[in-house]
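What follows is chain A.
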Amino acid sequence: MKKLTVILLTIVVALALTLTGCQKGSKTIKIGVGGAHTGDLASYGLPTVNAVQLVAEEINANGGIDGKMIEVVVEDDQCKPEIATNTASKLVGEGVVAVIGHICSGATKAALGIYKDSDILTVSPSATNPDLCDGTYPNFFRTIASDSAQAETEVAFMKTMGLKKVAVLHDKGDYGKGFAELVQANAPAAGIEVVLFEGITPGGVDYSAIINKVANSGAEALVWGGYHPEASKLVTQMKNKGMSIPFLSDDGVKDQTFIDVAGEFAEGVYATGPIDTSTNALYKKAAADHLAKYGEEPGAFFYNAYAAMLAVCNAIDKADSTEYAAMRDALTSNYVDTTLGSISFDNSGEAIGVGFVVYQVKNGKYVEVK
Partner candidate 1 sequence: MEYFIQLFMSGTVKGSIYALIALGYAMVYGIIQLINFAHGEIYMIGAFTALIIGATMASAGVPTGLVLVVALISAMVWAAAYGVTLEKIAYKPLRNSPRLSALISAIGMSIFLQNYVLLAQTSNFVPYPNWVPQFAFLEDIKGILNSNQFFILLTTAVVMVLFTLMIRYTKMGKAMRATAQDKAMAQLVGINVNQVISVTFVLGSVTAALGGVLICSYMGQINYYIGFIAGIKAFVAAVLGGIGSIPGAVLGSFVLGWTESLGAGYLSSDYEDAFAFVILIIILLVRPSGLLGKKEIKKV
Partner candidate 2 sequence: MKPILDVKDMSMVFGGLRAVDKVNIHIDKGEIVALIGPNGAGKTTFFNCITGVYTPTEGEILISRSDNSGDQKKINGLKPNVINNMGLARTFQNIRLFSSMTVLENVMIGRHHALKSSILGSIFRVKSTREEEERLIHESYGILKKIGLEKFVNEQAQNLPYGAQRRLEIARAMATDPFLLLLDEPAAGMNPQETRELVDTINFIRDEENITILLIEHDMSLVMTLSERIYVVDYGQLIAEGAPEEIKANPDVIKAYLGE
């Protein structure tokens, strides 16, 4: 037992010494990546890691920023708020100057509680919740347009389709319900009546009751706020019931997996998604680099993350500093060429130069609706 006590004390002392000894005087610029890297949402988080690493490697190969190398620190948050605070504190403890992430809006909010008070610049490639840019988090930026922009695009499109009555369903989640509520709020101004607004439970075994309800409501179209698995269940069941009203959705559905899963039933589905920049030179380069390194096409939010990383590195370069205020200043006052085109950020944190357009599934591919 005495031994045990001694061992315990030694461990404490040793850990205390090592941990206090290694912080200061690092010659690298550390940039953190937070997001879901394991679990069922990993497919949304991992592409960001790849994007950040590709950019870092390229910059380091060219001599770094003002001679300083970039070091990427990757931490998983599983999209869970309570884990995200641990992740954030780990990144802060590592001494990162900026974070690319997080992926989910909920986890991002939880992590921002720590980044904000630690003065760490945070650029998310995917968190679209409008609240994030309402001024409460001055350190927050994103390279994706907010859900309000997305909902506005959707409603404007519904107006051009000549719809008068729509049903709005959502998955009761942060993202899905948020989008659905914004559509509901914008619809009256466009002369559209929302005749049904309800949430459904993801993972259910049968949605025929709610589809009957939609059919019965006299809606001329169904708007879905949520992700693709439920969307494909809904379109499949609608078509099997002989319903043919248009199905409109968000960028959670603008994903090739949706078309793979829903198959023939996906034809004709509308979904909003970020403006297509695939003709952009940097975009092509990023895609080629990814294919060369990982042997496959990049996944969700890859280009947004690539752009975010480019913007952050550019800001450090322009500011000649890793001080928060200087970096923030550089970020909001300069345009930078990215995979998403030439972008800058406004004072609330939204990217200028990114936006949404409407796509439609035609012959098993999403095609922009002009």
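Regarding selection, all candidates are chains of the complex that A comes from, given by their letters.
By definition in this document, contacts are C-beta pairs under 8 Å (C-beta built on N, C-alpha and C of every residue); 3 or more make two chains touch, one makes a residue touch a chain; residues count from 1.
For clarity, every value in this text was computed on a predicted model and none was experimentally measured.
Among the candidates 1 or 2, the one in contact with chain A in this complex is 1. Against candidate 1, in their complex, chain A makes its touches with residues 40, 42-43, 172, 198-201, 203-206, 208-210, 212-213, 215-216, 228-229, 232-233, 236-237, 240-243, 257, 260-263, 265.
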